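Apart from one protein chain that is not included, each protein chain of the complex appears where it belongs.
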Amino acid sequence: MLKQKGIDAQYELIGAGISGNKVYDLYLRMDSDVVMKNPDVVFIYIGVNDVWHKSTSGTGTDAVKFERFYTAIIKKLKEKNARVILCTPATIGEKKGYTNQQDGDMNYYSEIIRRIAGGNNCQVVDLRSIFHEYDERNNPENKDRGILTTDGVHLNSAGNKLVAEKMLDAIMTR
Amino acid sequence: MLKQKGIDAQYELIGAGISGNKVYDLYLRMDSDVVMKNPDVVFIYIGVNDVWHKSTSGTGTDAVKFERFYTAIIKKLKEKNARVILCTPATIGEKKGYTNQQDGDMNYYSEIIRRIAGGNNCQVVDLRSIFHEYDERNNPENKDRGILTTDGVHLNSAGNKLVAEKMLDAIMTR
Amino acid sequence: MLKQKGIDAQYELIGAGISGNKVYDLYLRMDSDVVMKNPDVVFIYIGVNDVWHKSTSGTGTDAVKFERFYTAIIKKLKEKNARVILCTPATIGEKKGYTNQQDGDMNYYSEIIRRIAGGNNCQVVDLRSIFHEYDERNNPENKDRGILTTDGVHLNSAGNKLVAEKMLDAIMTR
Partner (left out) sequence: MLKQKGIDAQYELIGAGISGNKVYDLYLRMDSDVVMKNPDVVFIYIGVNDVWHKSTSGTGTDAVKFERFYTAIIKKLKEKNARVILCTPATIGEKKGYTNQQDGDMNYYSEIIRRIAGGNNCQVVDLRSIFHEYDERNNPENKDRGILTTDGVHLNSAGNKLVAEKMLDAIMTR
């Protein structure tokens, strides 16, 4: 997308996400993996595993601790004067009408992130709302996967494209 | 309420609910506790623990098995020519906007019950929708309890009254 | 084994196990799948999923309800004068020294089964103890699978052979 817009020379993109990470995993490795690279802009996109692992292995993250680690991460990045943009977690299951098992919790953790953003003057890419609205309009058969994800959680190409567009919008908006 | 309407002489009410029960617990004891009493009308009001215990002790009920036992219960009651009225589970937490941890699962299990009702020609007292709409209108501070429940799950007097009204409506409607 | 002993003409073997079943699933289908076949001998081999699903999907079985359904199953079989032989659940993980996640719970549910056997005058094939002792002696590298199971839970051919031997011993012992 940056290339299409002819602005790719202005940006260097560094991926730092690791599969299976929860919020405290980010905190543990943020010095070496993020801070030391002196980023201008940092997207924080975390929360799916913090909710999901409650059901799949009993190792999710308590909401109060999710907020505490999330806030600690932002504090460290702000000290380095990075511009921090928060993403709400997109989805676990694509059924409509908030009937996916973790929808309530996903909505709650997204609320926490929006509140943290407000308190820290951060932009939000509200993937939770974006994915929900997309699925409500584009999932006539009420499938649990296959619209924006391959398995309900991991993004397919349509999902990746949607996230990229919204992230680019956020970068461009000040 | 029956007394207020002067029709209490026409009804005998028999409580058969037991705290902590899940759908299979009903099945195990329905012969002795329900069928042998030759009821004319049976309300089935189950599902909260089937969802809730997933989070609190790892002993909730898989959705597919919830449906299987629920259907087996209805079949036994229909064989006795009882009129069967199904209730969706009311609530686990009273926060608005589907942000209670189990809201997604509660919505899903309620959908299952509505579908079973359709397939078995049963009335539904849709407590799930009734409580949700009530809380959306009557919980301006977005509390997690105290509107229709004492603790988010167990009904307070307002909750009990609401359920009683809706059950009476259902009995009167044919 | 029956053929090797030249006694296979005296036995008809009927499998009634279904993958993923917990104790209450047995109860739901025992009339059609077991009782109606008028068995002389019935092996009950249940409990792994009742423990395991607590961790993998939050849908295991409370110990008190495990015992209640188990006892109800035996009662139905005894009424039909079947000889009932109880098996304790073998294993979830094959590491030594009781270091598999569910070892404590597996030991506890096995204790419940042994107690039920005592109270109902049933034989026990104590697979829990048999597998534990086997793994303690035959797992020098302390692997979590591959000795008597393929994946820690499902039996490999050595595991199946061991179970068959112990079941045959039990049938022959009166």
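As written, the chains take the letters A, B and C, and residue 1 is the first residue of each chain.
The rule is short, and it goes like this: contacts are C-beta pairs under 8 Å (C-beta built on N, C-alpha and C of every residue); 3 or more make two chains touch, one makes a residue touch a chain.
Quick caveat: nothing in here was measured; it's all calculated off a predicted structure.
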(request) Can you work out which residue in B:Ser32, B:Ser57 or B:Asn160 touches the chain that's missing from view? (result) B:Ser57
(message) Can you tell me which of A:Leu2, A:Val41 or A:Ala72 touches the chain that was removed from the display?
(response) A:Ala72
(message) Considering the complete complex, identify which of C:Thr59, C:Thr88, C:Gln101 or C:Thr149 is in touch with the unshown chain.
(response) C:Gln101
(request) Mind listing the chain A residues that contact the chain we can't see here? (result) 24-25, 27-28, 53-55, 57-62, 65, 68-69, 72
(request) Name, in rising order, the residues on chain C that touch the hidden chain in the full complex. (result) 54-55, 58, 93, 95, 97-108, 111
(message) Please output the residues of chain B touching the missing chain, sorted low to high.
(response) 55-58
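One rule holds in what follows: only the chains that are shown with their structure count from here on.
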(message) Please tell me the distance, in whole Å, between the geometric centres of chain A and chain C computed from their C-alpha atoms.
(response) 45
(request) Any chance you could list the residues of chain B touching two or more other chains? (result) 54-55, 58
